[in-house]
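Supplied in structure tokens, the structure appears directly below.
Selected chains only, in their assembly positions.
All chains are identified by letter, namely A and B, in their written order; residue positions are counted from 1 within each chain.
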Amino acid sequence: MSSLPIVSITRRETFSSCHRLHSPFLGDEENKKLYGKCNNPNGHGHNYVVLVTVKGPVDAHTGMVMNVHELKQYMQVAIMDPLDHKNLDRDVPYFKTVVSTTENLAIFIWDSLQKVMTKPQLLHEVKILETEKNHVVYRGGTTYPRKKFDSSSLHPNNHQHNVSSDSD
Amino acid sequence: MSSLPIVSITRRETFSSCHRLHSPFLGDEENKKLYGKCNNPNGHGHNYVVLVTVKGPVDAHTGMVMNVHELKQYMQVAIMDPLDHKNLDRDVPYFKTVVSTTENLAIFIWDSLQKVMTKPQLLHEVKILETEKNHVVYRGGTTYPRKKFDSSSLHPNNHQHNVSSDSD
């Protein structure tokens, strides 16, 4: 028996969506001050670039960590179908109560991917470029170590709960 | 007396807008069939990349065709102010009756620039990248030669008129 090399593979896709930054926890003036032009009432939009990374041992027969076609399908179901050519705030239930910042979008995509992946433990990173100048990276971590991949992380309302409870 | 070299200079900016492709000349079913996912009722969005080119003789004292800061200001007024972080269809009067395809967006920007430029005859090209895969170029030409830079081309309704008369 022998060891296997650990490699990560990343797949890149783009999707075109619109949104408006407006937090339900803040008043209109506060929203305008905090989000500036991103708070425009009629919204604005982006060509989001998303890079999903899976990491694991390279299968000795196939030479692959995961078949990139399999990864592509996960991304189709978890990212492209719900988000591409959509209004994030109006077309995606998750963002009806969670403000659609790129940070929260990365968290949504992470949770969404974990629900559709056969081996969610291989998911390593979600990176989103909102513009040429700004991007975010999420690797599933939290301020307090939680049991990785526990069932609660599969609920889309998970982070919304955080939001509510955080106001305690 | 001597000749001056003719050089073109191009300035690149990006703006983030949302829109929906939906033609007032077509029924709902036709719109859906023609524009596909771009017809999504709640809209979608893009990081548009716009490249504006001016072309003319290089000034012998300054070594410039036009001061790029001047060009930047024209683009601020004619492009960034009306379009960036906006809903094209709702926030820009021009697109209330003209469908906001990238072709029409290029025509809008061309006309908009000509109205603010001191020497509109230097305007050479407007290029817009809607996504990484699609872009358009407009150089002000039409199917029938029109007198360049005549006053009518400065009216934003100009092309809307074309639209109306075309249905004759």
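In the analysis below, a contact is a pair of C-beta atoms (placed from the backbone, for glycine too) under 8 Å apart; a residue touches a chain by one contact, two chains touch by 3 or more.
All figures in this text were calculated on a predicted structure; none of them were measured in a lab.
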With 2 copies present in place, identify the total for the complete complex.
6
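Here is the rule we use: only the chains that are shown with their structure count from here on.
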Centre-to-centre distance between subunit B and subunit A (centres being mean Cα positions), rounded to whole Å:
34
Could you list, by residue number, the parts of subunit B that touch subunit A in their complex?
14, 16-19, 37-38, 40, 42-47, 84-87, 90-91, 131-132
